[in-house]
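Just one protein chain is left out here, and the rest sit where they should.
Think of it as A and B in the order they're written, each chain with its own count starting at 1.
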Amino acid sequence: MSTLITYREACRQALRDALLSDPKTFLMGEDIGRYGGCYAVTKGLFDEFGEERVRDTPLSESAYVGAGIGAAMVGMRPIVEIMTVNFSLLALDQIVNNAATIPHMSGGQFAVPLVIRISTGGGRRVAAQHSHSLEGWYAHIPGLRILAPAVLEDARYMLAAALKDPNPVLIFEHVMLYNNEGEIDPQVTSVDIEHAKVRRAGTDVSVIAYGNGLIKALAAAEALAAEGISAEIIDLRVLRPLDTPTLLASVAKTRRCVIVDEGWKSGSLAAEIGMRIAEEAFFDLDAPLRRVCGREVPMPYAAHLEDAALPQPADIVAAARDLVRPA
Amino acid sequence: MSDTIDKSMICEILGSIAPEADFSTLGGSEDLREALDLDSMDFLNFVIALHERTGIDIPEVDYPKLRTLDGAVLYLSARQG
Partner (left out) sequence: MPALGADMEAGTLVEWLVKPGDRVKRGDIVAVVETQKGAIEIEIFNEGIVSELVVPIGAKVPVGSLIARIGDTGVAPPAVLQAAKPAPSAPISSPPKRIVPPQPAVIAPVGAMKISPAARRRAAELHIDATTLRGTGVDGAVTVADVEAAAAAVAIAAAPSPRKAFDPAEMRKAIAAAMGRSKREIPHYYLTHPIDLSLALSWLERFNAAQPVSSRLLPAVLLLKAAALALREVPQLNGTYADGVFQAGAGIHVGWAISLRGGGLVAPAILDTDQRSLPELMSQMRDLVQRARAGGLRSSELASPTVTVTSLGDRGAETVMGIIYPPQVALIGFGMIGARPWVVENRVEPRPAVTVSLAADHRASDGHIGALLLSAIERLLQEPEKL
C-alpha cells in the first residue's frame, strides 16, 4: 500500500477511523455531508456512513457547537467541524464559557469530551475576515486543549488521541496544509498530544513553529544550512498546554531562539513562548529572542500584499541569521 | 657537582647537543665531531657542559683529548683525581 498521502487525505482517514471504531462518534458541521466539506476533507463519508453520523448543520456556529457540547455531556463523541476559525468567533461564548468551564463548574459531574476541528490561517486570498490565525487566543483558555498538526502523522493520528481526552480538544488545521503531499511513516500508528517535537536537530539557533509555520521553518532551515548555520526546528504540536521543557532544552543547547507565529505579534502565542523562555532560560541566552509573526494589518486581499503580510521562510532565515551572525 | 664520569654521562651531555643521534652505536674511539656532525660551536658547548657538570677546568690545549668517548672519559677521570 502506498504511503504517499495528502494532509487532507490523512484527516479524512482519521475521521473515517473514528466513525468506524466507535458508534458514539459522529460528525457535525456546515457542508460536511452532501457537499463533502468546504475543503473536501469529509468527501465520501456521507455516502459511507449516512446522515445520522455525518450531519450537515444550519449556518449557525453557536447553535451547532452548543449542540455538540450537549451531545458530549450526555456521552456521545461528537466531532464538530467549524469551517474556519474566522467563523468560530460566533461560537466563542459556547467554547469559552460552556465547553471549557462545564467540567469545572459542575464539579466534575459533567465531562465535555468534545473535539472541534477548525481550519485556520491565511494564504488563500480570501482577505481580512477570512484569513485569521486565532488559535493563539484559544490557547489562552484554561479547560481547552489546543492542537496544531503540521505533519502527516499528526494529521492522521492526533484525532484519535483527542477523542480519548475527556475534555474539549480543538484541532487547528492550517488551510495551506491540506494539499501537502508526502510519505507518511507506516511505523507510526498513534501519536501523543502532550509534547512538542524536534523536527530537525541543530546547534546554532532554535526555531519554534507550528502549523504552516513549521513547514516554512523547515524550508528556512535548509537555506540556513547552506549558509553554514545549523537551525534546530521544533514543532510545537500542542499549543495548550505548551511543552515548555522541550523548548527550554533546545534553547539551553543553542542559546538563541526565533519563534514563528502567523498570528499578529502583539499578544501572540509567540509572546507567551518568548516570555516563558525569558523567565526560565534567561541565563542560557546568548542573544535576544526574536519573533517572526504576521504583519499587524487586516489581511490584504491582493496576492502580493497577502504574501508580504504573512511570515515567509526568508523572514525566518533573516531572523535566525541575524542572531547567529549579527551584521 | 661531580657525577660518575662514564660513557653514559658523556652521551647524556652529547644528547642535548645532538638530540637525534643514536648513542647505542657510537664507538668509544670514534671522532665525535665526525660521528655526530659537531661544528666548533657544538664542540665548545660540549666542553662547557662537561665543565659545568664535572667542575673540571679544561684548558683549550686539551680539547683534542676530548674528541672521542674513551678519550673524554680518560681525561676527565684523570683530572677528577
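Here, contacts are C-beta pairs under 8 Å (C-beta built on N, C-alpha and C of every residue); 3 or more make two chains touch, one makes a residue touch a chain.
Just so we're clear, the structure is a prediction, and the values are computed from it rather than from any experiment.
Student: Using the document's definition of touch, tell me which of A:P58, A:P186 or A:P326 contacts the absent chain.
Tutor: A:P326
Student: Touch as defined at the start, partner being the missing chain; which of A:A127, A:L285 or A:L305 qualifies?
Tutor: Residue touching the chain left out of view: A:L285.
Student: Can you list where chain B touches the absent chain?
Tutor: Given the touch definition above, chain B has residues 18-20, 33, 37, 39-41, 44-45, 47-48, 51-52, 57-61 touching the missing chain.
Student: Hey, which chain A residues sit against the chain that's not shown?
Tutor: Residues in contact with the chain left out: 255, 282-288, 322-323, 326.
Basically, only the chains that are shown with their structure count from here on.
Student: From the C-alpha centre of chain A to that of chain B, how far is it in Å?
Tutor: Distance between chain centres: 86 Å.
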